[in-house]
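Chains shown are a subset, placed as in the full complex.
Note that the chains take the letters A and B in the order they are written out, and that residue 1 is the start of every chain.
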Amino acid sequence: MFPTKKVQTLIGSTIQVEMKGDKHTLQGKLESADEYLNLHLMDTYEVVDGVKSRSLGSVILRGNNIIMLSPVGE
Amino acid sequence: MFPTKKVQTLIGSTIQVEMKGDKHTLQGKLESADEYLNLHLMDTYEVVDGVKSRSLGSVILRGNNIIMLSPVGE
């Protein structure tokens, strides 16, 4: 299964996403994703040193600035 | 609803956008957006430590340099 297809299987699940920039890690429920890995997350939190920090709500992430993403608790 | 479609629903609303670079956060009214997430914002402000700072007026943002965006007050 191609990587972008694998991401589709994670819709509805909680994922962690590491973005470019100063060690920017987000956690939220994956609402939707497209072929560029643009993501729509709900109930999003910043995660700092493994702890949920600032609440961000509904956010859109630009795919090309995603370093990696993984399901939480898999 | 795909992430870029979700962004279309935010046209006319105030959004916050985090750009690449030195923690560059902008807030403005979303005037238009295309499939690459290039954005046109009106009444734009830089936001520093959560406080509106420098006024920028009408700005065009290059989509690939957007880390994330979110509606304000959602």
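Operating definition for what follows: a residue touches a chain if its C-beta (ideal position, glycine included) is under 8 Å from a C-beta of that chain, and two chains touch if they have at least 3 such contacts.
These numbers come from a predicted model, not from an experiment.
S.K.: All chains are the same sequence, and 2 are placed; what is the full number of copies?
M.R.: This structure file describes a complex of 6 copies of one sequence.
The rule is short, and it goes like this: only the chains that are shown with their structure count from here on.
S.K.: How many degrees of rotation bring the Cα atoms of chain A onto the matching Cα atoms of chain B, given to the nearest 5?
M.R.: 60
S.K.: Report the inter-chain centroid distance for chain A and chain B in whole angstrom, where each centroid is the mean of the CA atoms.
M.R.: About 19 Å separates the centre of chain A from that of chain B.
S.K.: Which residues of chain A touch chain B in their complex?
M.R.: So the residues of chain A touching chain B come out as 19-22, 24, 26, 31-34, 38-40, 44, 56-62, 64-65.
S.K.: Under the touch definition given earlier, write down the residues of chain B that touch chain A in their complex.
M.R.: By the definition above, chain B touches chain A via 1-4, 6-7, 20, 23, 37, 63-64, 66-71, 74.
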